[in-house]
Every structure is written in structure tokens, then in C-alpha cells.
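Of the protein chains in this complex, one is absent; all others appear in place.
In order of appearance the chains are A, B and C, and numbering begins at 1 in each one.
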């Protein structure tokens, strides 16, 4: 299993029946593939729909039905379309149960940076700042390091997406829960040791007596 | 012609083809009857519709189509329904060309009081404060006096509806334009003298050299 | 597909003292089944946030008649002499809010805004006790969000997921309150299969609606 699949399968276990969920572009999108059949969630796309499904099949494409990346999607029966103000009303108003986002850095206080690298990449925050500020639960799905450099750091060097503490960080090495006390190591990936996780992490980790092995969706 | 009809017919001349207009409950509602056939205006009702027409005929009543007073109305082809936030977005956002409202008092600065009489009548401001603050043009349609007491006063004793200066006051005696300099007497009703208007008015009126005789709609 | 409950069951969840947002404008677009059931159940000390209190015997007026309301936040009570009587007698507290401001305050509550700046009410008694904030030299009132424990919504159609649409001027505050309460109860004139309301016609998305309430149906 490659690392992205591992991460997506672990995140999938966090989604509950009936949740309204927004998946960021890229890795987070993969999460939708690994939901258990008995877990029905509604996917929101911030460009204005609740009830999106995976990419549209060949021959079923409609130019007016796309995800936030501009890719053609399908919609379930009972989907609802709305404008951008309503879309972010759902996000900011506490109606969104879970957002899964990629990350560039997460720091010791659980704060996420994921929208720019000054001087190198200034794509804009899109909906990320609203999603992190507004969702009931924020899950960061990212690789543990970037070309060997830790992404879980003492203090974000990159501009923050929000000062809000995220709820969970899932990487190919570990599941980490940011708390008021600090970053708590909850799970390690199969075959990975606590020491290996700490070695790949710049921030200090709080290591409880029991650290589970990461479960992943079927 | 009774005084309400006279007022309504004079106000009708202020509406222009294509205007979006909100008529307050009571006297202002009468204005719709006296529009020239070539003047097509859209009437907004603040409970959520553009394109309302007069009261619904017997047998054409629908419980879900009413004016702001709760009376059954009809709608023109091309009417649009919307929620209360959009309705007041149209009002506050400068999209409403004209509002015609009743008044309890107008003062020398052109400020309207029309929503409460402390200790006696506290109906609430409903949409009046938004209408006076937001409409491009505010026309007050009211009787000149109340049981002999002037309603156009030096300073409103009743709580203000808005600090915004209204654009025109039409009574059965006169048409008065509030300006930065004060209340300018523009027209007197047929058979009424300037002196009679001033006698029925507590506020000082600016009387230009030429004061026209009030025109009224056919 | 779990959303339809009986009106009595819906009302049983609403405790004395609850803060309710109720749709409707002079009774049009008010969920009468839920209101009647509240009266039957005798829920007391309610706070009601709504455009108006209609008339005695009509819509929200029935809650006023039955003296179940401790506080009203509304834009207008002029059509209901009983509300005015209770206010003057000190039996019911009334907070009057300009209608457009009420709409924005409810929307802000549902949309996660900390408040909005409006020109409406500047320099009037409505401004008392509120912060005035200048933007480019123009004064605005800072108006704060409103939220409720329950929203009682009247819809034209509701599907079994909870998607709602509305009819003409019965829409009014309904879509706004549907976003701004912890529990959203919707009374629809017709309950329809999922998919019958097309995505572009849905006004309130199902995800904010907790329960559709069924009309009481008598068999036999």
C-alpha cells in the first residue's frame, strides 16, 4: 500500500454516518474511495453543492457540475446546489461536520499552514481558511515529511491558515492528536516505531503509555 | 376628491417607468391605483416578492401569496419570490427606487417619525427603518395635520425612523421638498394658499418665488 | 431517510424555556401544526424569534393568546393587540428589531458571522446600547447574530432527506431560521421522495434539517 492510500484509508475511519464532509483537492479526495458501505456521508464541494459523488463517468459529464478543482462530478439523488455565500455559510456556520485538508506544516500548537510558501508558491487560500476556521472537525491528511524535512514542526515557518487548533493529523507514519497540552501520538503505522515517528518529527510529541497500531479501512 | 385620494394621485406622478417601488400599508397602497397606463413599475412587498399587483380577486386567492399586511395579492408574469434577507438586500442595497410611506411627523431637517408613539402605540418598526435608510427616494404620504395638530414640525417629538432626510412630503395641502437648507414648499393643492399651508405647519417653510399648484394623476 | 417524526414527538423534544425561531410573516409561512401542538402541550416561558406575532388566533398569535411566551424578538407586533397588552402589562418582554436587521442577525447566526454592520437604525432608539462603527467616515450599527435552540420551519415540499423548498411569500424567514438553530424541525405541505426536488430548486439543503414532521393522519 503506498503512503497516500494508507493515509486515505485511515482518515476514512474518522467519518461517521450522516456526516457532512468537505474533502480538499489532492490526497484528501482519495478518502471517499475507502468509506465502509454502511457509512453514508454527504460530500460538500465549496463551489456550491451538497451531494457530490466521485468523478463523473465517461459520457456522463456535465459542464455545469464540477468539483472545486473544476473536474466533472456526479451528484446523488437529493443533492442541493447553492451559491458561494450559502456554501460558506454551511462551512463557517458550524454545519460542516468534517473537513479533510492537505498540509504543508502543522505546529506544536496544532496550527496548520497549507496555503502558501512565500517567494515560491502563492496559490491563494481558496476556501482553506474558512474550512479550518469553521468546520466542526478538521483533519489534516499529509505525508509526514517533505523530501526528508519534517512537516510537523515546533512553530510554523509558513503563514498560518488559521489559529484554530486542528483535531487530527494523519500521516503515513502516525496519527497525532493536537491537544491543549501538545501533540499526542495516538497511533503508529504498522511496522513503524515511536522512535521513528519522533525522529521524523521536529515538534515534541507526547507519547502515552499505550500507542495503538494504525487501523486502516478495509 | 377626498384628501387620501388627492395625496395618492399626486404621489403617483412621482413614479417612473421601470421603477422598483415599495408602498407602505394604508394610504401609500392607494398610489398603485393611479399610475398612468404607460408607466410600468414593479412593486416589491418586503415579505418577499417583486411583481405583486393589487389585491387578489375573489376566487383567485392563494394563502401563500400575500402583501406585507397579510392580504392576498396577485403577481405579474415575471414576478420573483425570495427570502427576507434578499428582500431587505434589495431595499438596503440601493436597488429600490422609491418607497412611499405614511408618517406621524416630519421635522425641519426632513427626518421622519412613523413607527411609535411612546406610551400609546408601539407596533414596531417592521421594515420602515430599512426602507427609509435604504431606498433611493423616500416619499412620505400623509395628512398635513392630525386632528388639527401639525405633523410637519420643527423637531420630531416622536422617535425617529431614520436620520436620513426624506426626499418628498405629499399631503392634501402641499408638496414639500426637504433640502439641506430646509423644507421647501414646491406646490400647494388647488384652492389652498401658501398662508394656509404655513398656518397648518409648525416647521418653517422656505417659500420660493414660484409655488406651483399641485398636479394630480388623471 | 430517518427524518420524519410525528408532530407530538417533535414537540415533546422542546422543553419549557426553549428559544424558538418560527417562520412566517403575518401567519403566512408559519408551521401551524407545530404551533398548535405547542399550545396543546402547554410549553411555557418560550422565547420566540420571528418577524411578527400575527393576530390573535393566527399563527404565532396562538402562542401569545395562550400566554406561553416570555420574550418576543420581532420587527412588528402592531397587528396583535394581545402582544401589546402583555408587553405593557409586563407579562411579556418584547425586543423590537428592524425587519432587515432581524433577517441579517438570524442569517449571521446561521452563517457563522460575528455580526454585521447596517446603516438601519443609526441615530434612532434602535442604536441604544449598541456599538457604532465607522467605515470611511460613515456610521453603521454593529448588529449581533441570533441563534435558537429550535427552528420551526414551514416548507412547501420536503423530501425524505430533508431538502426543502418554499411557496411564494410563505418563504420569508424560513430559509434563514433553518440555518440558525441547534435543532431544525420542518413542517412541509407535502413530503416527497428524494430526488423530486431538483438540486437547483432546493432552497434549504437537507443537511441542516433534523426532522420533517408528519401531519397527523387518522386511519379508519
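By our rule, contacts are C-beta pairs under 8 Å (C-beta built on N, C-alpha and C of every residue); 3 or more make two chains touch, one makes a residue touch a chain.
Bear in mind that the values here come from a model prediction, so they are computed numbers and not experimental data.
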Within the entire complex, the undisplayed chain is in contact with A, B, C
Among B:8, B:25, B:49 or B:160, contact with the omitted chain is made only by B:49
Sole contact to the chain not displayed, among C:52, C:65, C:165 or C:187: C:165
Touch criterion as defined above, residue of A:21, A:81 or A:98 at the omitted chain: A:81
Among A:29, A:162 or A:201, residue touching the chain not depicted: A:162
From B:24, B:103, B:134 or B:178, residue that would touch the chain that is not displayed: B:134
Decide which residue listed in A:10, A:92, A:144 or A:186 touches the omitted chain of the complex. A:92
Chain C residues that touch the omitted chain in the full complex: 104, 108, 111-119, 133, 135, 138, 140, 142, 144, 156, 165-168, 171, 199-201
In the full complex, chain A touches the hidden chain through residues 45-49, 62-70, 75, 81-85, 87-88, 91-92, 121-130, 133-134, 159-163
Please give every residue of chain B in contact with the chain that is not shown. 20, 42, 44, 49-51, 75, 77-82, 85, 88-95, 134
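Simple rule for what comes next: only the chains that are shown with their structure count from here on.
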So what shape is it, when you link every pair of chains that touch: line, ring, star, complete or other? line
Could you tell me the distance, in whole angstrom, between the mean C-alpha positions of chain B and chain C? 29
Which whole number of Å gives the spacing of the CA centres of chain A and chain C? 35
Chain centre separation in whole Å, for chain B relative to chain A (CA means): 55
Using the touch definition from the top, which residues of chain C touch two or more other chains? 107
Where chain A touches two or more other chains at once, by residue number: none
